[in-house]
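Note that one protein chain is taken out, while the other chains of the complex remain in position.
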Amino acid sequence: MAAIVNNLALLGRFALDRVAAIGRSGLILMHAIIARPQPLIAFPLLIRQLYSVGVLSMVIIVVSGLFIGMVLALQGYTILVDYGTEQAVGQMVALSLVRELAPVVTALLFAGRAGSALTAEIGLMKTTEQLSSMEMIGVDPLRRIIAPRFWAGVISLPILTMIFSAVGIWGGLLVGVEWLGIYEGSFWSNMQNSVDFFDDIGNGLIKSLVFGLVVTWVAVFQGYDSVPTSEGISQATTKTVVYSSLAILGLDFILTALMFGDL
Amino acid sequence: MDFFDDIIIDIKQLTFSRGERYICKNMDIRIPRGKVTAIMGPSGTGKTTLLKLIGGQLKPDSGSILLDGDDIPRLGRSELFDAREKMGMLFQSGALFTDMTVFENVAFPLRVHTKLPQDMIRDIVLMKLQAVGLRGAAELMPSELSGGMGRRVALARAIALDPALVMYDEPFTGQDPIAMGVLVNLIKKLNQALGHSSIIVSHDIKETLSIADYIYIIADADVIAHGTPEQLKQNDSDQVRQFMRGLPDGPVPFHFPARDYETELMEGR
Partner (left out) sequence: MRNRGVELGVGIFMLVGAIALTVLAINVSGLSLTKQQDTYKIYARFENVGGLTARSKVTMSGVTIGKVSNITIDRKKLMALVEMDIDGDVDYLTSDSSASILTAGLLGEKYIGVTTGAADDEILKEGDFIEDTQSSLVLEELIGKFLFNQASE
């Protein structure tokens, strides 16, 4: 009897802890977003973060995009050629990239590359009391440290996604046209006939914006809320990658259902 | 008691606990303005915690901490940040910003809180670094400093804005005798020339007695003695004498609260 009550109490405590964590993360997000704008200070900080979050992620995005585009073209070709519709390779590559693969894969790579780095950086700042000493100097770390990192993530991910799509389609072109010898004219015209700017590219952009928000939110929160020990940081980094990957995949389903579900 | 005509910090009935353990229990401390106040006590009794409570980084369970009449635990977020501009704090770990040079670390408070022109900031930073003997290290990154050097840079940063109240958490730890002498003089000078109020947490009894105007000794979650250095030297309570002379045995426990030593050892069999 006592054991049951104990377990129930544990479960209750666990649930309460989760809810409290969600509350804390919400507060952090709020403070980071509703920061009194100080453009002169904030802008250079944002640039700095765009560099480490966005620019430094570019190589991995370009390389992955290229390979995924090439693989898509190859796979698509082997399937479509049986029906004599191999000109549709361009359309297939483009649609699967802009609607689905570019936002999702970019976000997953971003979570692993930039999200975990953000968490570790902020967690280490907390462990070494840099955040506390900043507070004591009278500077709010939520504004000075968290906000620029958050915005940099939200801005970078859609840009990276666009680059991923463009490079992927180029990879598809390389394989489809240069290698497998599909007529280039029909490759492009098929693509242009089926891809709509607002419905496909626009929705893909919206997806990546949502993912950017979620991934950076998770990353900065896990860093800020980490237990200030080396073990705590490693756990927080793992959590960032796991939680944001799950969130990306789950949200992708929901967003896809909302955007393309009625077609 | 002429010290206490003008107090900068008035701590009343402060209670703070970590889990089941009280770090402070109904503690009363008054910090006189323009004086050097030392807080001493065995390791782990909550001196750092007390400084963090004053800085508003921790919230007490009950009690009040009045800084110039503002009750720190009850300030809103932005008021708290304003209040902190009046304080400087040297962290026990130094806590330098690792992504900035030594120069930028010291310049940081000036850049965010003043609109001074660049060359003036430069002059002030170099002055502060000169005072701690590290002007030559201005362009180094914190990772290139030794522990003692890092803490001196942190001290320079804590006093960059000439705050009304400076809290030093163990400023002398890890310093060689020369640097220690310089720092003692520096703190004294800052206090006398600029009228800073200072709170020093330290274990170095000789140095502390030489610069402190008033001393609080805390143990067991409360103030066990307070007074001027002379008064404390005269104090004949066992606890105070043991602490002032650094004797291992006496009423002040050297050990963190634990079960009986022998029982625990025997249990392992």
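By written order: A and B. Residues from 1 in each chain.
The rule is short, and it goes like this: a contact is a pair of C-beta atoms (placed from the backbone, for glycine too) under 8 Å apart; a residue touches a chain by one contact, two chains touch by 3 or more.
Here the structure is a predicted model, which means the values were calculated and not measured.
J.: Quick check: which displayed chains does the absent chain contact?
T.: A
J.: For the chain left out of this view, which of A:29, A:163 or A:248 touches it?
T.: For the chain that is not drawn, the touching residue is A:163.
J.: Using the touch definition from the top, which of A:73, A:201, A:241 or A:255 touches the missing chain?
T.: Among A:73, A:201, A:241 or A:255, only A:201 touches the chain that is not shown.
J.: Any idea which of A:9, A:22, A:55 or A:79 touches the chain not displayed?
T.: That would be A:55, which touches the missing chain.
J.: Considering the whole complex rather than only what is displayed, give the residues of chain A touching the chain that is not shown.
T.: For chain A, the residues touching the absent chain are 44, 47-48, 50-51, 54-55, 58, 83-85, 94, 98, 156, 158-160, 162-163, 165-167, 169, 188, 191-197, 199-201, 263.
As a convention for this text, only the chains that are shown with their structure count from here on.
J.: Starting from the mean Cα coordinates of chain A and chain B, work out the distance between those two points in Å.
T.: Computed from C-alpha means, the inter-chain centre distance equals 43 Å.
J.: Would you tell me which residues of chain B are touching chain A in their complex?
T.: 52, 55, 57, 77, 81-82, 84-85, 87-89, 91, 93, 95-98, 108-109, 112-113, 154, 157
J.: Quick check on the complex: what are the chain A residues that touch chain B?
T.: 31, 41, 125, 128-130, 132-140
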